[in-house]
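Below you'll find the structure, written out as structure tokens, and then a few comments.
Heads up, one of the protein chains got dropped from this complex, but the rest are sitting where they should.
So, subunit A:
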Amino acid sequence: MNISVIVEYTGVFLILIGGIMAVISAIGLLRLPDVYTRSHAATKSSTLAVLLSLTGTFLYFWATENFISVRLVLGIIFVFLTAPVSGHLITRAAYRSHVKLSESSTEDALKDVLFNTETDK
């Protein structure tokens, strides 16, 4: 069993772990109570899933065909940079458009700062 077969199986195993993480993230998207916790489940663990599967694809092509794909590295960097930004933007838009928190949340520290000082509301 030489080194390229080991790297190939490592890539395939990373792809499998990425699939399992995607299903866990989707279950979190279904079960959590409001949009802010759902955004936590959808953004962070789904980014981990896509990074694992893209790294597995990169390792597989490197092991089997000696092909280092620059486009795949670019995709990894792009997803890693933009997924937290989009999660932050949609959560900020949800809070500023008065989407309710869940019933079990205990503290809303931003409400007095953001909404009571506006005069034209």
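Throughout what follows, a contact is a pair of C-beta atoms (placed from the backbone, for glycine too) under 8 Å apart; a residue touches a chain by one contact, two chains touch by 3 or more; residues count from 1.
To be clear about the criterion, contacts and distances are computed from a predicted model.
Engineer: One chain isn't displayed here; going by UniProt, is it "Na(+)/H(+) antiporter subunit F1", "Aspartyl/glutamyl-tRNA(Asn/Gln) amidotransferase subunit C", "Glycolate oxidase" or "Autoinducer 2 import system permease protein LsrC"?
Structural biologist: The UniProt record for the chain left out of view names it "Na(+)/H(+) antiporter subunit F1".
Engineer: When the complex is taken as a whole, what residues of subunit A touch the one chain not shown?
Structural biologist: Given the touch definition above, subunit A has residues 8-9, 11-13, 15-16, 18-20, 22-23, 25-27, 29-30, 35, 38-39, 42-43, 46-47, 49-50, 53-54, 56-57, 60-61, 64-65, 67, 69, 71-72, 74-75, 78-79, 82-83, 85-87, 89-94, 96-97, 99 touching the missing chain.
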